[in-house]
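Missing here: one protein chain of the complex. Every other protein chain is in place.
The block that comes next holds subunit A.
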Amino acid sequence: SVAELQARLARLGHHVGLRALDALVARERPGRRETKVLGVLLFVKGPLWRALFGREADKLEQANDDDRTFYVIEREPVVNTFVSVPRENSSLNCAAFAAGLLEAVLGAAGFPARVSAHWHKGTTLMIKFDEAVIARDKSLEGR
């Protein structure tokens, strides 16, 4: 079933993301760890995506009504390049692999979140941070 396939792809991506993060952060931002939500999101869109896929993600957006939800949008993710989805499974988006990867990266960086892949403007990865993360971010801003 589609949901199972996406879950397995996400698990593979998780496995990879955990290991990819440390090496990448050490190379791209030596000595400085991102502590703000916006900082880590910009890091994801730019340096992380460029290091993994050779180009930056197309867009980073925030949901209008929800400050926990952000979207990373890519018209043609590299992961889906050679994948052709049969019509009966048309809702399968193999970017679920990238979603699992991103979830592991955010979790290991201290910003636990749920990431899912959707067919929207190309491929959109929807990031939903945990409440605690947003609350912490707000209190940091206040200081």
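Just so it is clear, contacts are C-beta pairs under 8 Å (C-beta built on N, C-alpha and C of every residue); 3 or more make two chains touch, one makes a residue touch a chain; residues count from 1.
By our rule, contacts and distances are computed from a predicted model.
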| item | value |
| --- | --- |
| Undepicted complex member, UniProt protein name, chosen from "Trafficking protein particle complex subunit 3-like protein", "Chromatin accessibility complex protein 1", "AP complex mu/sigma subunit domain-containing protein" or "Translation initiation factor eIF2B subunit delta" | "Trafficking protein particle complex subunit 3-like protein" |
| Listed residues A:Arg8, A:Arg75 or A:His120, member touching the removed chain | A:Arg8 |
| Absent chain, residues of subunit A that touch it | 8, 11-13, 15-16, 19-20, 23, 51-55, 78, 81-82, 97 |
